[in-house]
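Sharing a structure with you now.
Incomplete set of chains, arranged as in the complex.
For reference, chains read A and B in written order, and residue numbers begin at 1 within each chain.
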Amino acid sequence: MTFDNPVFVTYVIAATLMIIKMMGQGWITVYRMMKVGGGFLNPEDKSKGWANPKPRPGQLDPDDYVERSRRMHRNELENVPTFLVAGLLFVWTQPALLAAQVLLYGFVVTRLGHFWAYATAKPHEVRATFFSFGSLITIGMAIYTLIYAIQ
Amino acid sequence: MTFDNPVFVTYVIAATLMIIKMMGQGWITVYRMMKVGGGFLNPEDKSKGWANPKPRPGQLDPDDYVERSRRMHRNELENVPTFLVAGLLFVWTQPALLAAQVLLYGFVVTRLGHFWAYATAKPHEVRATFFSFGSLITIGMAIYTLIYAIQ
């Protein structure tokens, strides 16, 4: 488990990309709140300040442009942290490099695809397909690691 | 921190079981959405397709059968990722095997109990008891590890 090991490096690249992606979703929500001047969550957010230069009624009402980003964020919460740990434990089993690359980079691709499908409101089937492959990669790595540990 | 160490193996078994459990909750939500044909979150999900063979009005309305699974999932989000890291750092302190087994497998048992109590709508007290023991295990491991690190 060092940076001399290409399997570990593969994990670190995939993991840091997913962390940057997930943290970025929070900033997309911030950007959208600023753009529409609403979709706020707290009563104190209605006050005037640099975060709210133009107060107006209804700023606490749900705004779907903002809520979509929050739904995307929630989907990240449901998928990224488990991937980060499942991937770490999977590479601890010393899998073949090609298997690690396919699964770990494959997960990143499914999440970027999910992001694209969700942000552009593609049909449910497109989004669900990206979610499904990503979810199955995490579950597959966890099952493989569990069997490896039990043996 | 290798698979020759039974304490580490104990952690890997508990961690992968919890990852599989938490990811499974997402699939339970999917199953419930398909079964009731509703409880969707996005306007585009109302369109006809294999994910929605029979569109009908009200598919975006909250459905408690689906929402219960989402509430269960949120509870997993609040408990599993912190357990995964607290457990990893705890086994890094080289605790006694029996202590690791009681705490790590104990956490898994509390979460399976919580799942059962939540899915079958048992009284709040039953669900709260399972939650409490699991939460205290994570907090206890974190406090122990913190004290070990400071010394």
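Just so it is clear, contacts are C-beta pairs under 8 Å (C-beta built on N, C-alpha and C of every residue); 3 or more make two chains touch, one makes a residue touch a chain.
Since the structure is predicted, the reported quantities are computational estimates derived from the model, not experimental observations.
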item	value
Homo-oligomer size of the whole complex, from 2 visible chains	3
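Everything below uses one rule, namely that only the chains that are shown with their structure count from here on.
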item	value
Angle of rotation relating chain A to chain B [CA atoms, steps of 5 degrees]	120
Chain centre separation (chain A, chain B; CA means) in Å	17
Contact footprint of chain B on chain A as seen in their complex	1, 64, 68, 71, 77-79, 81-82, 85-86, 89, 92-93, 118, 121-125, 128, 131, 135, 138-139, 142-143, 145-146, 148-150
Chain B residues within the chain A interface of the complex	1, 3, 9, 12-13, 15-17, 19-20, 22-24, 26-27, 30, 40-45, 47, 49-52, 73, 77, 80-81, 84-85, 88
